[in-house]
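Only a single protein chain was left out; the remaining protein chains are all shown in position.
Moving on to chain A:
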Amino acid sequence: MHLTLEFGGGLELLCESVKIHNVNVDLPKGADKLSMRDLLAWVRTNLIKERPEMFMKGESVRPGVLVLVNDCDWELSGQLDTTLEEKDLVVFISTLHGG
């Protein structure tokens, strides 16, 4: 499945300073839909090159990281259970900055 992923608010530093990634994610075995849960695991393995604890905590994103799916807060679409479709745009923005 082709998706566009964006990292902002400092998170891009975890992916070698690349803000926009056009990726092709395979559906997990036996599944007919790709959920955010699956995508997060994929991102952690394939895109996060350092300090994964800054991006994820357990199964979900670290508290303080905003997730937008097609410009809509993922809390409105079911968070980890949100299903993704071809050409979706997923944005991860860290809200943690300053001192």
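The rule is simple: contacts are C-beta pairs under 8 Å (C-beta built on N, C-alpha and C of every residue); 3 or more make two chains touch, one makes a residue touch a chain; residues count from 1.
Quick note on the criterion: contacts and distances are computed from a predicted model.
Undergrad: The complex lacks one chain in this depiction; which UniProt name from "Cytoplasmic tRNA 2-thiolation protein 1 isoform X3", "Eukaryotic translation initiation factor 3 subunit H", "AP-4 complex subunit epsilon" or "DNA-directed RNA polymerases I and III subunit RPAC2" does that chain carry?
TA: Going by its UniProt entry, the chain not pictured is "Cytoplasmic tRNA 2-thiolation protein 1 isoform X3".
Undergrad: Among A:Thr4, A:Asn46 or A:Thr95, which one touches the chain that has been omitted from the display?
TA: A:Thr95
Undergrad: Name every residue on chain A in touch with the hidden partner chain.
TA: Looking at chain A, the ones touching the missing chain are residues 8-10, 62-64, 66, 68, 71, 73, 91, 93-99.
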